[in-house]
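Below is one structure, written out as structure tokens; comments come after it.
The complex is shown incomplete by one protein chain, all other protein chains being positioned as in the whole.
This part shows subunit A:
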């Protein structure tokens, strides 16, 4: 080593990233070029959409798929499969994927808890409780009615969790929200298991709902839920800057001009709309909302103005790839997407946890 080199300052080391866990101090890792990451994610999503339209238990050549989408003739059955089954399924996948990725990222930012996922604020429990009530007590059966029940349940319970978390001095701090969500979820899941044990019909319906899947929807589900997805997404993206400010702590955030209370409420509303709609459309899909923000943060760093949009691309791509994989692996049967994402996502998360400190929230 040439002696003329001045000693490096003790602060963040420039140049190549230091080894994982090299220092307990927050070190500046070299990030991938963020626009490149965005572009790659976009390409991935396009590939995923194409695969979702083209791959399935019925083999249809890509040309025929394109023809079917354009409305040109061809084998009537192929056209039917593409237009009536694969298009709705892909659209549900995109909407649900965006919603899960965004709500996961928002929740982790809001609660500053790396473990936050849609299960945490009671959304899944609320949807499940509403679902068994709809089937067991009200006797509803149509898919669309159940979707609305699930949305309503998710919304009511999220508000309840938020109110509970916000009681008393100090307001809705991250840990309070998590505790409130856990308490209410536990009570609701008890109700759910009571209901499904008392009534076989409800149980039968519930056990299939409990496994999240993109299959078997028609376009009405997407169109009916579209307002939830759109409003939720817009609201979510608009909070990026305020969430960045709050990440520095409440006081610093306030000093930077962020409205702490308003940001929390708006973020919570966005999370509720997005998760509620996603859970209603596809059932509970664990793990996407938890894992995608971690993956994205590892690429872009903690800036929400990058994390949120990139989550919008990576998450649906992941979900659609999972869905396609599920159609292929156990042919002629199918594996539900929630099972695929869990099996694929968990090792990724575990590897991430083992390799380095998680990207700072």
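As a working rule, a residue touches a chain if its C-beta (ideal position, glycine included) is under 8 Å from a C-beta of that chain, and two chains touch if they have at least 3 such contacts; residues count from 1.
To be clear about the criterion, contacts and distances are computed from a predicted model.
Peer 1: If you look up the hidden chain in UniProt, what protein name do you find among "Flagellar basal body rod protein FlgB", "Iron chelate uptake ABC transporter family permease subunit", "Cytochrome oxidase subunit I" or "histidine kinase"?
Peer 2: "Iron chelate uptake ABC transporter family permease subunit"
Peer 1: Determine which one of A:162, A:228 or A:287 touches the chain that has been left out.
Peer 2: A:287
Peer 1: Return the single residue from A:88, A:153, A:276 or A:345 that touches the missing chain.
Peer 2: Only one of A:88, A:153, A:276 or A:345 touches the chain omitted from view, namely A:345.
Peer 1: Of A:39, A:62, A:137 or A:197, which sits in contact with the chain we cannot see?
Peer 2: Residue touching the absent chain, from the options given: A:197.
Peer 1: Looking at A:211, A:265 or A:298, which makes contact with the chain not pictured?
Peer 2: A:211
Peer 1: Identify the residues of subunit A touching the omitted chain, counting contacts across the whole complex.
Peer 2: Residues of subunit A in contact with the hidden chain: 112-115, 164, 167-170, 173-176, 178-180, 182-191, 193-194, 196-198, 200, 203-204, 207-208, 210-211, 286-287, 290, 335-336, 338-339, 342-343, 345-347, 349-350, 353-354, 357-358, 360-361.
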